[in-house]
Every structure is written in structure tokens, then in C-alpha cells.
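Data block below; observations after.
Shown here: the complex without one of its protein chains, the others still in place.
What follows is subunit A.
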Amino acid sequence: MVDDDEAPLIYGVEFQARALCAVSGVPDDDTVRFLVGTQSIKFENQVHFLEYDEESGSLGKSIYAHRAGEIWRMTSSPNDHRHFATVYQTIEDTNVVSKCTVWQIPIDATNDQSNSLTIDDSSNQLHQPLRKKFDLNVPNSNIIDVEWEINGERIGTISETNVYIWNVEQHDSPQILSTGSIDSKSGASHKLSCCRWNPHISTNQLATSLGPHIRAWDLRTMKCSFSIDNAHLPYVRDIDYNPNRQYHLMTCGDDFRVKFWDVRKPNECLKILTDHSHWVWSARYNHFHDQLIVTSSSDTRVILFNIASLSSEPYGSLNVSDDAKEEVEEIVNEDRLVRIFDEHEESVYSAQWASNDPWLLASLSYDGRLILNRVPKNEKFQILLRCPT
């Protein structure tokens, strides 16, 4: 049983792939959903819509054609599980152009008709194309990253030098609410590469990475609200806000490290993890238990950490009733590496937690291998025992 539970679920995408995102849950539905976007220059790119049913342990898939280009990033709408945005590249006049579009999955995934279309992918049938909702493009600028606001009202996109905030409440005609641009001096040497929306302070903050630095924008004034210089040399690859602690931030980058920051003290980092042996491409907090952190790296490894010391959850012993528990708690108190998932053979560019299951995480390597892993049972029980609710 234990083995069954802990064994990873592997799914293969036939092209190389970088983009992975968790799809926000539908109320009263336990199904875990992920989206994977492929990256291929020659072939028609695909978006795989994956549904994992925990009861049966089966993975349902729907494949849609993404004809616009190779997908670099994608993010799913927090309100509607059928909506998502992709950042993709196409070639126009011997130039690489990077664009962003919001798509809709054409028919409800549970519909029989879609199933009939997707079943026979082996017989070279075309996949159903995605339905385009709207573009989020600005003339003469390449979109690098896109991020949905936590309540779904706004979308932030970045180009190499600018930040754009879109109002998407009117589904047909998105409007740019505000733009911000980095000063020309730093823009000459570094480019924006990644953005994350702050879930706190009324979601009025967007953190972006600028080469080795972090720049956060106050969206009301479009001015810098904080900045961390030289967070990771030479590149910051990913940023994530702690979902529960307002000022805590996690970054990772090409110096093989994962760092934790308190944005009120940008000169001093709280903690450094050095377990990876190559660039760290993504680092994510678990939304339910923010001591759990998953990182993925081009050293082909995905690592799960338990960083209790920086967690919002109570730290230290809660119930002194049981002797056996106390022993366990002594172990729990330390920050540690929980597990290395080493099933990947290629660089892992993305690892994401499931949006509605606290113990499930997905990682996608460049060769198109998607792996669903679970938090080890011991760890899970320890956290649950300590959790007050």
C-alpha cells in the first residue's frame, strides 16, 4: 500500500516541454488538474490538459493544438479552469517574436465529444484547436512572462523592459491599466525575466526579476516598492511569495541556490539552500503548508524541503501529551531536505504544487516527462499532527 501511494505517476509528452501550470480547482471537485505546454519549432505544439483522479489513480488527458507557436510559459486563470494564458514564440521575418494570448479550452473537458477527438492521437488525427479569447500583446515588444492576479481580475505581463497590467474583467477587450518600465540604465545591462503577483497587501505588488536583481512594483504608482540587488548571480530564475507570511519571499537562480528573504531587509538573506548542483529553475511554496517547498533544477533533480523555521505554521512543540510524539517533534523542528525525486533524466524546468491537493506535486522535464509525486507519508503525518486545525 505504502509503495503504491508513494510511487510516482509518469506521463509522457511527445515533444520537449517547459511550461507547466496547476489548474485552479473547481469547487466540490477533488480532481487535480495540470496543464502542460510543449515547445517545438517544427511541429504543431500542444497543450495537454491532465486530470488526475485520486480515487482511481488514473490520469485523464485531453490534448489541444496550440498552433500559435512554441510555448515557453503558461498560467491558468484562478477563476475558470478552462482559461489559461500562454507565452509563445513564433518566427516572423527571421526574427523571433514572443507573444501572449489567453485561451479557452473549447469544450468542457468532461464532454464526450472532446474525448472522442482526443482518444485517437495515435492515428495522426488533428487535435482540436484551442479557442482564442484575446491577445495581450503590445506592439514592438516581446512578452516574456505572464501572471494572473489571485482573484482573476487582472493579468500582469512583462516584456524585456516593461511591465503591463491588464484589466481582463471584460472578457473580450482587455485594457492596459498601467505600465511601468525599468530605467534605461539597468535596462541596458539586464532584462526582466520573471514576474510573480504578491498575494498579500491587496495584491498591489508584482515582483519581477531583473537579471540578478529583484524589483518589486507597487501597482498603484508603478514605482519600485522594494528591490533586492544581486540576489542570484547572474540570473534569477524564479520568485515565489510565501502564501501566508506577508514579507517572506523565495528566489532561485543560476548560482545553484535557493534563497529566502524578508523584503524589509533586502540586504540580508534569511536562509540559503545549496543542495542543487546546477541552475535552479523553479521554487514553489506549498499553498497549504508553507514549510513545504519544492525546487527543480537542470541537474535533473526535484527536491522537496521542509523549512519549518521560516514557516507560518507554529514552530515548536504543541502537544506535550505523548512521549512518542515529542520525539517526532524534535526531528520536525529542523529545516531539512525531505526527499530528492530523481526520476527525471533531463533538466527539470518547472515543478508545481497541485492547487487543490496539499500533498501532490508535478514536475516537468525538458524531454516531456511529467511526473506526479506525493509528499512522503511520514512527512505528511508529522505536519498534520502539528497542524492546529
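To be clear about the criterion, contacts are C-beta pairs under 8 Å (C-beta built on N, C-alpha and C of every residue); 3 or more make two chains touch, one makes a residue touch a chain; residues count from 1.
In the analysis below, contacts and distances are computed from a predicted model.
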Name under which UniProt lists the unshown chain, selected from "Cyclosome subunit 8", "Vacuolar protein sorting-associated protein 51 homolog", "Mediator of RNA polymerase II transcription subunit 20" or "Glutathione S-transferase": "Vacuolar protein sorting-associated protein 51 homolog"
Touching the absent chain when the full complex is considered, from A:Met222, A:Leu270, A:Val338 or A:Leu385: A:Leu270
Absent-chain contact - pick from A:Ser62, A:Thr101, A:Thr208 or A:Ser347: A:Ser347
Per the touch definition above, residue among A:Ala7, A:Ile91, A:Ile176 or A:Cys224 touching the missing chain: A:Ile91
Absent-chain interface as seen on subunit A, which is shown: 12, 14-16, 41-44, 89, 91, 94-96, 124-126, 229-231, 233-234, 255-256, 267-272, 274, 277-279, 298-300, 335, 342, 345-347, 366-368
